[in-house]
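One structure is given below, encoded as C-alpha cells.
One protein chain is absent from this view; the other protein chains keep their places.
In order of appearance the chains are A, B and C, and numbering begins at 1 in each one.
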C-alpha cells in the first residue's frame, strides 16, 4: 500500500501561492472562544475560474501528546464564475481549546492537489 | 410528492437561537472582494455538545431576477467535545459579486432541523 | 424576508434531467441496515464538464409526525474533467430507521440550482 500522507505539499506562502496562511493568535485562554482564519493568496493570488480554483479548506487540531488529530471545520468554496459570482479562498470559524497543540490548515486545488501549513498555539 | 422547502424555519435571531445572523455590508462595489460572515447565537447561545450542535452553514446568493440561486460556500463544524475541543457556529468567507441580489444563510441543527435568514445586498 | 424553500425545483425525472432519482425499498425492517441510493440522469444524462455539473446531493429523512427533518448524508462530487477524471452524480449510503416517514433527496447543479425528490418508506 502506498502512503497518502506524502501528497500534502507545503512551503512558504510568501512565494508559493498554494500554501495556506493561518491567522491565529500565538496564545489563547483555555475555554475561551477565539476566531481562527485561514486563507490562500495573501502574497500571490491563486486563479479562480471554472477550470482552476481552490476547492476546500480543512482545519484540524492536534493537542500536544495526543494520539489523534481532531477536525475543527471544513470550508467548501462553491462559486467560481457561475452568474459572475466568485467565492474566494478565505475561511474563518471560532473554536474553544483546553490544551496547547498544533493547528493544521489543509487545502485542495482542483488542479494542483493537496497543501498544508501548521502553527503551534499555546493554551494557558 | 411533499414539498421540502417548508422545512426551512426562520424568525428573529434576537429571540430564536437557531436563526442565522448575516454580517454583510448593505452595499458593495461590483467585482470587489468583501467578507461575508454568518453566525448563530449572537443574542442567545445555542448548545454545543456531542448530542446537540449546529452542524453546518450554507451561504447562497440569488442575483435579482435570476432564475436560480448560486451556492457561495459551505461550512461544516466538526468538533463538539472531542478531546475537549469545540468548534462554534461562526463561518466567514470572501466573495465577489457583479449584481445586486439576496444573500441566503442556511443552517442545520442536528436536533432542530433547518433554519434560514436572508439579506438584500446592493452591488454598485 | 424572502422564502428560500421555493428555490427547490422538482418534476418527473423521466423528462427533467435535474430531478434526483431515489432508489430505496418501499418497506424496511426497523433497526435493519439497508442501502439508500440516489442518482441523476437515469433517463436523460446531465452534462459533466468544468463549467456545468451536479455538485452535491443531500439525503434527509422526515419521520412521520416529527417536527424536524434529520440529515442522513451528503455527497460531494469533485472531479469534472481534472486529469480527464469525472465523478458522476451517483450517491449511496446505508441507514437504519425506526419509524416510517419520507426520504428527501436534494441536489445542486452549479448552473441550474436546487432540485428535490421524495419517497415515502414504511418501517415495520
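Operating definition for what follows: contacts are C-beta pairs under 8 Å (C-beta built on N, C-alpha and C of every residue); 3 or more make two chains touch, one makes a residue touch a chain.
Not measured: the values here are computed from a predicted model.
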Check your understanding: Of the residues listed, C:37, C:52 or C:120, which one is in contact with the missing chain?
Key -> C:37
Study note, to complete from the structure: It is residues of chain A that touch the chain not shown, namely 1-8, 10, 55, 60, 62, 67-71, 102, 104, 106, 108, 110-114, 116-118
Point to revise | Footprint left on chain C by the chain that the document does not show | key: 33, 35, 37, 61, 63, 66, 70-79, 82-88, 90-99
Check your understanding: At which residues does chain B meet the chain that is not included here?
Key -> 50-51, 55, 76, 78, 81-82, 110-111
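Throughout what follows, only the chains that are shown with their structure count from here on.
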Check your understanding: To bring chain A onto chain C by a C-alpha fit, how many degrees must it turn, rounded to the nearest 5?
Key -> 180
Exercise for review: State, to the nearest whole Å, the distance from the C-alpha centre of chain B to the C-alpha centre of chain C.
Suggested key: 21
Check your understanding: Taking each chain's centre as the mean position of its Cα atoms, how many Å separate chain A from chain C?
Key -> 29
Review point. On chain A, where are the residues touching two or more other chains?
Key: 76, 78, 82
